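Pasting a structure below so you can have a look.
Yeah, one chain of the complex is gone here, protein chain that is, but the others are all in their spots.
Up next, chain A:
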Amino acid sequence: MECVFGMVGKGFALVVADTSAVNSILVHKSNEDKIMILDSHKLMGASGEAGDRAQFTEYVQKNVSLYQFRNGIPLTTKAAANFMRGELATALRKNPYMVNIVLAGYDKETGPSLYFIDYIATLHKVDKAAFGYGSYFSLAMMDRHYHPDMTVEEAIKLAEQCIEEIRSRLVVAPQNFVIKIVDKDGAREHSWRRTTKD
């Protein structure tokens, strides 16, 4: 029931994720941040097995930091995406990570970009991406209303429409969502959409 989706706009990329931490029928908390800020200009929204999600995303973040210290410059979004895919692929036939990732980044030379990385190490560079049961609704919504070079306001409105669709149509819809954005000024939290106060 975890929902993560993202899209690319004019000079920015957006990632939206639900914030529920669920174990069978129990909701542990509804303010779990699943969008990790990888470095100054990268966002990684992850869904899947909770332990794997934390382990894999933290491992990637530390390796991205290490690259920066070793080489004096940050990884490009494309390089980070390929690194993640490589790690997932290596572990796949032994001890797979059950994590699905939407990676959003901003590079000075190439602008904003979005990558769809699946738990079986699929990698696609895309304009819009979604994971989970929520993807049936958010992808359809984005297919209808998305157009290239949207402004931040337009993209947020589209994200809200997707969240509304998920809330009204998904049987066990998550209560709260967080929206994070990355543009030339860096990666940061944008806003929350709450129905409960936890």
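Simple rule for what comes next: a residue touches a chain if its C-beta (ideal position, glycine included) is under 8 Å from a C-beta of that chain, and two chains touch if they have at least 3 such contacts; residues count from 1.
As a convention for this text, contacts and distances are computed from a predicted model.
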Practice prompt. Just go with whichever of "Aldehyde dehydrogenase family 3 member A2", "Dynein light chain Tctex-type 1", "Ribonuclease P/MRP protein subunit POP5" or "Proteasome subunit alpha type" UniProt uses as the name of the absent chain.
Written response: "Proteasome subunit alpha type"
Worksheet item: If the hidden chain were put back, which of A:N31, A:N63 or A:S191 would touch it?
Response: A:N63
Discussion item. Please output the residues of chain A touching the missing chain, sorted low to high.
Written reply: 58-59, 62-63, 65-66, 69-70, 72
